[in-house]
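Omission of a single protein chain aside, the complex is shown with its protein chains in their original locations.
Now for subunit A:
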Amino acid sequence: MASAGKEHLYKVLVIGDLGVGKTSIIRRYVHHTYSHNYRATIGVDFALKVLRWGADDTVRLQLWDIAGQERFGNMTRVYYREATGAFIVFDMTRPSTFEAVLKWKADLDSKLMLADGRGIATVLLANKCEQGHPLPANGLKMEQFCKEHGFAGCFETSAKDNLNIDEAANFLVTQIMASEHALLRRAAATDTVTPQLDRRRRSDGCVGCLK
């Protein structure tokens, strides 16, 4: 289906509580750098990542780095508009940020859905994994958690040590493409007219009044 040299542009949200490392992840991913000293993000920040995909395709990821403080939360509807994928980030060293993950997911799902009514592809990132703490959800299998709450997957990442970020992003892109294809198929399916004879209806009355 994919023709050679195709270009894809995806808007990807990066959300999560204050100070979980959203900006750090983006800087690591886009600029290949890490610093302890990023400024707190006010409102929203943007970054662009260009990926070569497959043999000839190019993927452009518009990353929307969204401020984590709750009082900016009433603007998220505007930020979410037309996004096709999302990272929800939490800090492995702070359980409260993990608890907030579901709040973010619910916010996202309530304000944004694809044409087929499903939520957009969302990947959970457990950041600061280099600090070696066990996952806060004690004993709970992350996989099961993701399944239950509609995450496409989960990655333990470290912006500091550059762990798993490229993998997570590639995974998200795959997921976005998958749901895009699903949508296209669905659209193709509904656009096709399949003429068929409905004998039951016909017997109900006049041929011209098929309703």
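Methods note: contacts are C-beta pairs under 8 Å (C-beta built on N, C-alpha and C of every residue); 3 or more make two chains touch, one makes a residue touch a chain; residues count from 1.
Note that contacts and distances are computed from a predicted model.
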Omitted chain, identified by the protein name its UniProt record gives, among "Actin-like 6A", "Eukaryotic translation initiation factor 3 subunit I", "Rab-GAP TBC domain-containing protein" or "Glycine cleavage system H protein": "Rab-GAP TBC domain-containing protein"
Contact partner of the left-out chain, one of A:25, A:67, A:120 or A:172: A:67
Absent-chain interface as seen on subunit A, which is shown: 18-19, 30-32, 35-44, 46-52, 60, 67, 69-72, 74-75, 78-79, 81-82, 166
